[in-house]
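One structure follows; several queries about it will come next.
For this depiction, one protein chain was excluded, whereas all remaining protein chains were kept in their positions.
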Amino acid sequence: MFLRDIQKALGGDIMGEVGVALTGVGTIDGATATEITFLANPKYRSALSSTGAGAVIVGPAHKDLSSLPRIVAANPYAYFARVAQLFSPPQAFERGVHVSSVVHASAQVSPSASVAEFVSIGADTKIGDGVRIGPGSVIGRGVTIGAGTRLAARVTMYDNCHIGARGNIHSGVVIGADGFGFAPDFSATGGSWVKIPQTGGVRIGDDVEIGANTTIDRGAIEDTVIGNDVKLDNQIQIGHNCLVGDHTIISGCVGIAGSAKIGSRVMIGGAAGILGHLEICDGAIISAMTLVTKSITEPGTYTASMPMMKHDEWLKNAVQLRRLDALADAIKKGGQP
Amino acid sequence: MFLRDIQKALGGDIMGEVGVALTGVGTIDGATATEITFLANPKYRSALSSTGAGAVIVGPAHKDLSSLPRIVAANPYAYFARVAQLFSPPQAFERGVHVSSVVHASAQVSPSASVAEFVSIGADTKIGDGVRIGPGSVIGRGVTIGAGTRLAARVTMYDNCHIGARGNIHSGVVIGADGFGFAPDFSATGGSWVKIPQTGGVRIGDDVEIGANTTIDRGAIEDTVIGNDVKLDNQIQIGHNCLVGDHTIISGCVGIAGSAKIGSRVMIGGAAGILGHLEICDGAIISAMTLVTKSITEPGTYTASMPMMKHDEWLKNAVQLRRLDALADAIKKGGQP
Partner (left out) sequence: MFLRDIQKALGGDIMGEVGVALTGVGTIDGATATEITFLANPKYRSALSSTGAGAVIVGPAHKDLSSLPRIVAANPYAYFARVAQLFSPPQAFERGVHVSSVVHASAQVSPSASVAEFVSIGADTKIGDGVRIGPGSVIGRGVTIGAGTRLAARVTMYDNCHIGARGNIHSGVVIGADGFGFAPDFSATGGSWVKIPQTGGVRIGDDVEIGANTTIDRGAIEDTVIGNDVKLDNQIQIGHNCLVGDHTIISGCVGIAGSAKIGSRVMIGGAAGILGHLEICDGAIISAMTLVTKSITEPGTYTASMPMMKHDEWLKNAVQLRRLDALADAIKKGGQP
């Protein structure tokens, strides 16, 4: 593939041309002479001068930072992503249902879909065109899977859960397990938790990615809802009746308690936690390992992590942290505790 | 279903009666004219005046807050949960073992149990009356599953793990993987970790719920033990040789290290962490994202999360956090650092 082939597919301006066809994309440090890389952040400009890449994608402001054959694009990182897609077309797959799989007679599986071995598909479920379902996946009753969506190996979708088109669901994902709802019924002498039946479903939009071993619970009465173009990393937990807005992106190990309402284009850092029944406005950014304990009503970045210290320093500071209110009081009284 | 039908099943007092049969339960904001809702917390009393519900469950103190047909019950939330159960009876299921499943000749499966497709059941395992096992589950050797317990799709129980009656185990759960035990054997020139065989099992009581993708490790020598009526949310990790007391409830993403001893009726908030070899007394409450680093000997609520701030404020406060001990020292010396 030459720069002119890429330009034909994706637009942008060419400056120079490679002498030998490109074979793929590479990182700025690791790319070889037949690979194309990109510069999006000017702080890597020195790496650009020493890159072994055969070509580079740059923004208009940086078009003269390199003398390599190059493509000038408004958003070099997104352009690079699309070039990488050109070099990695979707794998071909066999249509049809593997003989070992068990599909209920009332389920509708598109003839262009692919269902691998050891898959179970329940009654009244609809599998769209070009859908691929990996080995060992279990799809309940009354489920719909939109066109082009891919479920990797060992995905579970419980009854009455729905996902739109072009989704990408990774291995170990569980969609639609019961939300965590129990009413306490204890007296002085005994008692127990009373389960609240979780009869809502899960509705997931188009173009959603869900990382490995992530779980999304079904709603208690109404549905749990995930918008379009939402990107979820691995090991995330989304509680019952959460709403997650379009284009929101959530990093690994995040936990979101029930009935939280997350806006659109929100970005949530890894291992953050969101308490239940609160709202996060559109465009908010939550830092890693931050616990959100009340609603966020204006955009901005919000943080609640402890700064890391050497353990010896931490021990001394932690002592004072426990008596911070007393310290503040001492200051008020004239600095003498 | 009319209020009198509900009263017949569950008790309580009726004030008025619905004109049209109820079809289900609803939230106070979302319920329709054929649904019944509840009021447990007086702060929602204004929502009660505008609810579209056809009937409501209230406590004795709030019986005059609404003129809707209503049921007066001592614990409206628990009563509501039981009403919801009336409207959602357990689904019927087919008895017997699916032809695709592989059951060892020495395993005993009750004729009233249901084993779905692609299930593996090992030697000497006993599956009780009315047990349901979902597709793709893997049950090892010497396992017992008590009457009425349900395993969803893709649950793993390793050898010699036991669960009581009426449990509800969600998809992706792993019970009885090896505990994390390695002895360091390093010298200046080399060495390695030496694995400690994990030969204990897991014993789980009756009426236990285990959420999707939660893991409970087997004991090193003795067993890991989970009491009766314990409720575990999704993505929880319970280390080897933990003991979890009856009625304890643990929210999603909590991690509990090995040999922790958690009392009865303990409540643990989401993403909290419990270090190993410590004890938490009966009735303690641990807040979300709190790290418990030493034993808790008296009931109460314990918290260790950083408060959330705007990132700019956090940056300034974090600087001072790292030198808190020096600040305290300055105060002691007269307020002049």
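Note that the chains take the letters A and B in the order they are written out, and that residue 1 is the start of every chain.
Note that a contact is a pair of C-beta atoms (placed from the backbone, for glycine too) under 8 Å apart; a residue touches a chain by one contact, two chains touch by 3 or more.
Here the structure is a predicted model, which means the values were calculated and not measured.
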- Message: Out of A:D124, A:D159, A:D185 or A:E209, which residue would touch the omitted chain in the full complex?
- Response: A:E209
- Task: Using the touch definition up top, pick the residue from A:A113, A:V131, A:V194 or A:M289 that touches the left-out chain.
- Result: A:M289
- Would you mind spotting which of B:L65, B:I196, B:M267 or B:C281 touches the chain that isn't drawn? B:I196
- What residue numbers in subunit B mark contact with the hidden partner chain? 100, 102, 118, 120, 136, 138, 154, 156, 158, 172, 174, 177-178, 180-186, 191-197, 199, 213, 215, 217, 221-222, 235, 237, 239, 253, 255, 257, 271, 273, 275, 287, 290-294, 300-307, 309, 313, 316-317, 319-321, 323-324, 327, 330-331, 334-337
- The missing chain sits against subunit A at residues 24-27, 30, 75, 77-78, 80-82, 84-85, 87-88, 98, 100, 116-118, 134-136, 152-154, 168, 170-172, 207, 209, 211-213, 229, 231, 233-235, 247, 249, 251-253, 265, 270-271, 288-289, 305-311, 314, 318, 321-325, 327-328, 331-332, 334-336
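As a working rule, only the chains that are shown with their structure count from here on.
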- For subunit A and subunit B, let me know how many angstrom lie between their CA-based centres, rounded off. 25
